[in-house]
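Apart from one protein chain that is not included, each protein chain of the complex appears where it belongs.
And now, chain A:
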């Protein structure tokens, strides 16, 4: 339990705070519309449909304000950078930005549903009131028109509900933005997002329509409240004497006015921030700078994030890209058309825009005394850059480097994926041996997709000093790592340290590692503690 609090306490607190604010807003606005005197006559027409529509509207305002913030990558990098002095836990929260974005998205979807259903009922009741289907007070209230001496309460001009909805600003914008929201949600489902990223990416830009419609949604001011008149209209006395309004001294004709639209006040700030964010990305696209994590786009419309495999200390930057879809395959085609070893001013290289840098979880590796780096397949790329960087820092005895031991686990399904990374490990292995720093890096490679032919090959070459697959001194393991044993070993070798565990890989593995971190951490601050950090794109 103590471990859970240490690892997840701040996230849980933020979630509870966010949910608490949502509940507070809902209840506050619900009661305000349910009990407020100025809505007495409105409630007579709409009964509880009014508060049930307005309370989710307020929650929607709050969440639409929040939803753009977790995806302002540059802003988050800025915050992350300025928190360098502060605790790692704070910075870890910024890594969960996408989870928060999705959570806020779900809340928006839920509140939209409640808001829409309440307003559907309201429109029906307004229409019925207009047609005199209810009591006398309702009919009289509905008949108030916008003239010199009166103002309307019932916005429905006696049309069928569908026509009323589509002819009012609120109705039209409401339908359009709900449609946009539904399209955004269906294309964001996991199966679409993972396998057809472009559909998700382009459809998600419907958020522009969503926000545009949202800002104008309340412009019609059709939710009306009663205004002060001189002399005052005594509601409790006059509600039963609707025939005598205008003739009795206590009952002048009640005046109504719509509420001032407020949504724009909530969302204008984040919309502006996001606009700045996109402008910044576009400006960077026009420049050429070096970064740690970059976003590349060969076409003007597509952006894809990649992690760099070169270290900041080097004077070039490299990325390793796995072919996994349209864009990556197109890139490989373009690259393959270039002549081999092409250099010089006469060769026409493809133009690439890069944007960044975007700080990620892996930047914190340098702050831990002991680090466990786990990379699955292509997920090893952030660690390639980090291993190189740590090695440069170590060689130059950089005082800011707190790391004194690294455990590196590389899980891979096929052998051919080892080739490009094996070179790096071979170089590191050789240099470490030359300097007698063999202890610094312990690496273990796991081939998870082995079969009979592998084992036969290995059995034949058992006695060789270097591994048959990678050519490294460290032999390749077969199958998945037994994490209990690994964590136990790390704990035994580092009994008093804070160990940072970094993963770049599949979600299932993240869950396993998170559990192990919790299991093997000691609440006692003098003993070993494991901190889990997950990298994702």
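One rule holds in what follows: contacts are C-beta pairs under 8 Å (C-beta built on N, C-alpha and C of every residue); 3 or more make two chains touch, one makes a residue touch a chain; residues count from 1.
To be clear about the criterion, contacts and distances are computed from a predicted model.
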Omitted chain per UniProt, picking from "DNA topoisomerase (ATP-hydrolyzing)", "Cytochrome b-245 light chain", "Ubiquitin-related modifier 1 homolog" or "Elongator complex protein 6", is "Cytochrome b-245 light chain"
Cross-chain touch to the chain not pictured, restricted to A:75, A:165 or A:517, is A:165
Which of these touches the unseen chain: A:78, A:98 or A:189? A:189
Out of A:127, A:225 or A:371, the sole contact with the unshown chain comes from A:127
Contact with the hidden chain (one of A:140, A:199 or A:273): A:199
Under the stated touch rule, tell me which residues of chain A contact the chain that is not displayed. 113, 116-117, 120-121, 123-124, 127-128, 160-162, 165, 175, 178-179, 182-183, 185-187, 189, 191-192, 195-196, 198-199, 325-326
